[in-house]
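Note that this complex is displayed minus one protein chain, with the remaining chains in position.
Here is chain A:
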Amino acid sequence: MTGSGRQSFARGLRLGIGPGLATGVLALNFGAEARARGWGMVAPVAFSAFAFSGSAQFTLLSSLSGATVLAAIVAAMVINVRYLVMSVAIAPSLRGSRFARLLQAQAIVDASFVAAHDEDDRYDVWRLIGVSVPQWICWTGGTAVGVLAAPSPDLMHRLGLDVAFPAFFIVLLIEEVRRSHRAVAACLLGAAISAGLLFVTSPSYALLGAAVATLIGLRRRPDEAVVVRTSGQRR
């Protein structure tokens, strides 16, 4: 790791503390709920350590009791299709050998992906990893605490801890929409699509639908056309 890589990683660790704490709260819920549904003590913690994905884990937890095994697995996988989109977005910014890049890509989670997004639309890999480390520790540790302590959902609700994630996400979103008018449009369209889908499907699929808003990026920006014309004239 270079000097600038170390600085990025340290900055990522600092940025990851907030989402990490919110992740820990969510993990408490997951661990307690999994224990209550008869998952035992080892499987929920191992699942958090391996999968590191709240949306997929909660989906499997809720669908496994009502659907077939295959349907539950497919539902949990479809939820995470957004990681595929993120992985494609981040691929040109990854460093090193193919194996190293595959490992770096495993650090992708929602808050880290956003925090690693630079002004020049590249992604800072060491910052991505730095933000993910506290989240992974809190996610796995929080699941273990949830399994062991099984805190009551009523207590978590009274402490307002269910607001931790949306509160972090609104702050991250404000940073994102400051970048461009198109980001504002994608945000509004994504919110509208998700809200509309909530009437007909589960929150997990409504979230996936928000990705459709990114298709407004297919249209070239007016300033890009100017750049191409100018470079052509210079030649």
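Please note the rule applied: a contact is a pair of C-beta atoms (placed from the backbone, for glycine too) under 8 Å apart; a residue touches a chain by one contact, two chains touch by 3 or more; residues count from 1.
Everything below uses one rule, namely that contacts and distances are computed from a predicted model.
Visitor: Just by its UniProt name, which of "Cell division ATP-binding protein FtsE", "Branched-subunit amino acid transport protein AzlD", "Cytochrome b/b6 domain-containing protein" or "Imidazole glycerol phosphate synthase subunit HisH" is the chain not shown in this complex?
Guide: According to UniProt, the chain not displayed is called "Branched-subunit amino acid transport protein AzlD".
Visitor: Specify the residue from the set A:M1, A:M41, A:L148 or A:A167 that touches the hidden chain.
Guide: A:A167
Visitor: May I ask you to list the residues on chain A that touch the chain which is not drawn?
Guide: Where chain A meets the chain not shown: residues 15, 17-18, 22, 39-40, 43, 46-47, 50-53, 56-57, 60, 64, 69, 72-73, 76-77, 80-92, 94, 98, 101-102, 104-106, 108, 110, 113-114, 117, 121, 157-177, 180, 182-184, 186-191, 193-195, 198, 203-204, 206-221, 224.
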